[in-house]
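Every protein chain of the complex appears in place save one, which is left out.
Lettered A, B and C in written order, each chain numbered from 1.
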Amino acid sequence: MSAELDNLYQEIILDHYKNPHHKGLREPFESEVHHVNPTCGDEVTLRVHLAGGVVEDVSYDSVGCSISQASASVLADLVIGKPVDEAMTIHQTFLELMQGKGQVVPDEDVLEDGIAFAGVAKFPARVKCALLSWMAWKDATAQAQSEGVTS
Amino acid sequence: MSAELDNLYQEIILDHYKNPHHKGLREPFESEVHHVNPTCGDEVTLRVHLAGGVVEDVSYDSVGCSISQASASVLADLVIGKPVDEAMTIHQTFLELMQGKGQVVPDEDVLEDGIAFAGVAKFPARVKCALLSWMAWKDATAQAQSEGVTS
Amino acid sequence: MEGLLPDLDVIRKDFPILERVLAGGQPLVYLDSANTSQKPQIVIDTMVDHLERHNANIARAMHQLGAESTEAYESARDKVAAFLNAPSRNEVIFTKNATEALNLLARTIDLGPGDNVVITEMEHHSNIVSWQLACERSGAELRWFGLTDGGELDLGNADRLIDEHTKVVAFTWVSNMLGTINPVVDLVARAKAFGALSVIDASQAAPQLPVDVQAVGCDFLVFTGHKVCGPTGIGVLWGREALLNELPPFHGGGEMIETVTMARSTYAKVPHRFEAGTPPIVEAVGLGAAVDYLGHIGLDAIHTHEQTITRYALEGLQSIPGLSVMGPLDATQRGGAISFELEGVHPHDIAQVLDSRGVAVRAGHHCAKPAHARFGVQSSTRMSSYLYTTPAEIDALVEALHHTRSYFKVG
Partner (left out) sequence: MEGLLPDLDVIRKDFPILERVLAGGQPLVYLDSANTSQKPQIVIDTMVDHLERHNANIARAMHQLGAESTEAYESARDKVAAFLNAPSRNEVIFTKNATEALNLLARTIDLGPGDNVVITEMEHHSNIVSWQLACERSGAELRWFGLTDGGELDLGNADRLIDEHTKVVAFTWVSNMLGTINPVVDLVARAKAFGALSVIDASQAAPQLPVDVQAVGCDFLVFTGHKVCGPTGIGVLWGREALLNELPPFHGGGEMIETVTMARSTYAKVPHRFEAGTPPIVEAVGLGAAVDYLGHIGLDAIHTHEQTITRYALEGLQSIPGLSVMGPLDATQRGGAISFELEGVHPHDIAQVLDSRGVAVRAGHHCAKPAHARFGVQSSTRMSSYLYTTPAEIDALVEALHHTRSYFKVG
């Protein structure tokens, strides 16, 4: 069992947890969302700043467990500076990994540190933790984009 | 099983069912009630006429099974002409017989034809049928008495 | 007999209660399945396994038992979604029974003075009283389709009943008293034409014919677990996801929330939105096993079996002097519940004599008083078959009815 546990709590995850990247709420931003994991209460407030079809910044404030915290940090690393389309593809890849019940082999080229979450997919109760900030980011990005269209 | 059944459907019951006594709604009366057995829909409308502490008349109209019909007929036979107190005692005796799960030996002196219902007490689903008009009578009598007090 | 389920003997072995011997050594002839169905061993065993090995609260629990229990509960949702051909698993809400599902809708769909709700005279009380109460609370008007002498919906005045003020059209798919199968696709289309919500009570349909919510096109549909070989304590509300998410919350409590402060709360989306508190977990798991079991036998095959038994029963019943069947007489146009009257003997007394021969039927108003009143009767006797019913059991019923007549010396 300890092997399974180590597989869940990979060093990379614990590092991101202890030293989260891009954490804190920053300006400018086009949209801000607040997402909650209703079952456990983990929360994230997340802002997106888009410019010229590129994810210029993702900033966030969050409370939660190591998995949800580390995953926000990895998300920010992965999408900041990427074209929105490409970021969405990364999102999709991460989602598939999480929903794959441990059967999906992660693509390190796309997910970089995100591959450390492969072990999480085997713990259904923790998948929601890992996805919290990713869902928030998708939601915020959709809002920012529709802002752009209507304004 | 046929013995049990014959025990339920005693000749006396079937006779009262085919030729109910005192049936039909009559005047005068001090109170009229309508009782329903919600589970099966059996219904009785029952009137009570009291005078000088005596049950002068009980008249009724009812739809229902052999047990509920026969029991209304036997009730009317038993209580008409009796002092209210004595009628209440008969009511109590009948109630105890019905709720006795077949363990109570009926007192023929008090219940007369009512002793035929001893077999019903073994069929919990039918006890309500046997009690429908008796409960209506008790209710109507209480109303007639309180009418008497207040008027 | 052509049309019976091929392995009827084997199927009967799946139901332990069918081996029950009743008072006087009478074998059980269970013809009360429209009231509640019997349970196959696989449903009972699945529940026992859950209670003995996987029991834990769901969603909230982070441990292995919690994960197992949640997985079992949520996969029951998947099974029910497949059973109904629902577009999304989120559309399947577990309730306590069909009654709760109907009341949930009657409590949460917004109604007001000037609005109307259309039901039918052949509804089960659960699909009448729930809307009566909703109309009383809101000031909306309750209207209903009457019935023809043949026991079908009288659609003659449909154009006057359903109008632009109609908010809900709620009707049963199969009548639990008359057996009538209603033209649900047509009724849904009539509701839709006026922008009204359609609510189908599939409590008697789900056990015996394929239910495909997408093919029917309705907005909401309910059924109850204990009539589809599942346990009591579980029912299903299905609804279109967008519509469900627009409804206000029903019960407040655990799991239906997004966040709670003392001052105010926000609510989760479906299905959790309507599953406040600890849900009927082992019951949902049992229901999942039940719909799997039915799916394995095949709803088409079950439907054919029911029609075959029903045809045979209609013939047998009509051979009895003084017996009149209520509702459609064509077995292909009806479900497997057959209510009847027998001249000179009250339904209670019929049921009692039948019971002394081990034949279990229902007597009374079957929670359909208005339909009884429509036909001028106060109560009736009802036999209802299911996938385990054999022609020999129908023979036993018919013979017991002959005996009833002679017992009460009628005719």
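We take it that a contact is a pair of C-beta atoms (placed from the backbone, for glycine too) under 8 Å apart; a residue touches a chain by one contact, two chains touch by 3 or more.
Keep in mind the model is a prediction, meaning the values are calculated, not measured.
The chain that is not displayed touches the following shown chains in the complete assembly: A, B, C.
Looking at C:K79, C:K96, C:K167 or C:R190, the residue that reaches the missing chain in the full complex is C:K96. Residue C:M256 is the one among C:C218, C:L237 or C:M256 that touches the chain not shown.
Contact with the undisplayed chain is limited, among C:L4, C:L28 or C:L243, to C:L28. Considering the full assembly, A:C65 is the residue among A:I12, A:C65, A:I80 or A:M135 that touches the omitted chain.
Considering the whole complex, the residue from A:F29, A:Y60, A:F94 or A:F123 that touches the absent chain is A:F123. In the full complex, chain A makes contact with the omitted chain through residues 1-2, 4-5, 8-9, 14, 39-43, 63-68, 123, 126, 129. For chain B, the residues in touch with the chain missing from this view are 36, 38-40, 123-126. If you put the missing chain back, the residues of chain C touching it would be 16-17, 20, 22-23, 28, 30, 32, 35-36, 38-39, 43-44, 47-48, 51-57, 60-66, 96-100, 102-103, 106-107, 121, 124-126, 128-133, 142, 144, 224, 226, 231-234, 249-257, 259-262, 264-265, 276-283, 348, 351-352, 354-355, 359-364, 366-367, 369-370, 373.
The rule we apply is simple: only the chains that are shown with their structure count from here on.
Set side by side, the interfaces A-C and B-C show unequal numbers of C-beta pairs in contact, with more at B-C.
In this assembly, the C-alpha centroid of chain A lies 75 Å from the C-alpha centroid of chain B.
Averaged C-alpha coordinates put the centre of chain A at 45 Å from the centre of chain C. Chain B and chain C have Cα centroids lying 37 Å from one another. Across the assembly, chain B contributes no residue that touches 2 or more other chains. Multi-chain contact residues, meaning those touching two or more other chains, do not occur anywhere in chain C.
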